[in-house]
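For reference, the structure discussed in these notes is given below.
On to subunit A.
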Amino acid sequence: MTESALTVDNLTVRFGGIVALADVSLTVRAGSRHGILGPNGSGKTTLFNAITGMIMPQSGRVLLAGREITRLAPHARVSLGLARTFQITSLFPSLTARENVVLAALPALRRHRGAWRPAADREVAERADRLLTDLGLSHLADRPVVSLGYGEQRQLEIAVALATNPRVLLLDEPTAGLSAAETRTVVSLIQRLPADLTIVLIEHDLGVVFDLADHLTVLAHGERIADGPARFVREDPVVKEVYLGG
Partner candidate 1 sequence: MRGRGELIVLLGAAILACAPLLFGVYWTNLLTQAIIFGGAALGLDILVGRTGMPSLGHGAFFGLAGYGVALGVTRWSWNPWLAAAFGILATIAIALAFAPLAVRARGLTFLTVMLAFGQVCWGLATRGGEFTGGENGLPGIRRPSLGLDFWDLDSPDGFYLFTLLVATILTLAIARLAASPVGLSLQGIRDNDRRMLALGYNVAARRVVAFVVAAAAGAVYGALSAFFNGFVGPGSLDWRLSAQLLLSVVIGGAGSLWGPFAAGGALHIVRTYLTGETQRWPMVLGALYVIAVLVLPGGIASIGGVLRRRWRRPRRQAALESAP
Partner candidate 2 sequence: MRFWIFQTLNGLTTGALLFFVASGLTVVFGLMRILNLAHGALFLFGGYVGLTVREETGSFLLALLAGAVAAGLLGLAIQQAFTRTLLRSPFNQVLLTLGIAFILGNAILWIWGGEPQRIRPPEALQRSREVFGVYYPVYRLFLIVLAGLAGVLLWLLWERSRLGAIVRACVDDRAIATAMGIRVDRVFAIVFTTGAALAGATGVLGAPVLGLSIGLEFDVLLLAVVVVVVGGIGSLTGAFVGSMAVGLLDAFAKAKFPELSYFTIFAPVILILLLRPTGLFGRALE
């Protein structure tokens, strides 16, 4: 068995009387591209929120590289190497793209405390610029986020998450609301990410999922209904029914 980067163990989340996640388990191998599929309301974003600590599960465990993080604060998980993007873009609109990346990078570099030295000293600035260049966003570095297009913001969102230096990256619908051309740009951006980075991806667009994911977990009504290598899950009759029938 290969090393698990992220393990979710019998996770249950309830809001009042509604069960959003029921006993869901999954294992994400290190370096894997793990897709989470499911219709609206099937619990995908709830799963992300529980993994990143934005909501607390009623029972079950979350393990990051074997270490239990179920009750840790969100930022503590970030410093352990867990990053995410948001379905609704969550950036700093009046700051430039570079400043957005710098803000995210500083805590990871343990440089977020000083009040007397520049925030973007040479090392931090170079790191931010390298990241933007790697993602093909260097031409946006000095532009404030408000002036960027939606597709550019979605790409910057990934850059900001990467700036925290994660080992596991959770992407919540990275191509939602994008045009076909913009979607292709984002997909190829994700494909170019380092192979040792573990990626978990929520996506509605089946084409995108099958392009990117090597492993799939399918949720419906908060329950796991299928899990396995992408090429097998694709052919799973239950999945076909949920997705194509319902």
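A quick word on the picks: all candidates are chains of the complex that A comes from, given by their letters.
By definition in this document, contacts are C-beta pairs under 8 Å (C-beta built on N, C-alpha and C of every residue); 3 or more make two chains touch, one makes a residue touch a chain; residues count from 1.
A quick note: this is a predicted structure, and the numbers were derived from the prediction, not measured.
Looking at 1 or 2, the chain of this complex that touches subunit A is the one numbered 1. Of all residues in subunit A, those touching candidate 1 in their complex are 52, 54, 74-76, 78-79, 90-95, 99, 102-104, 106-107, 111-120, 164.
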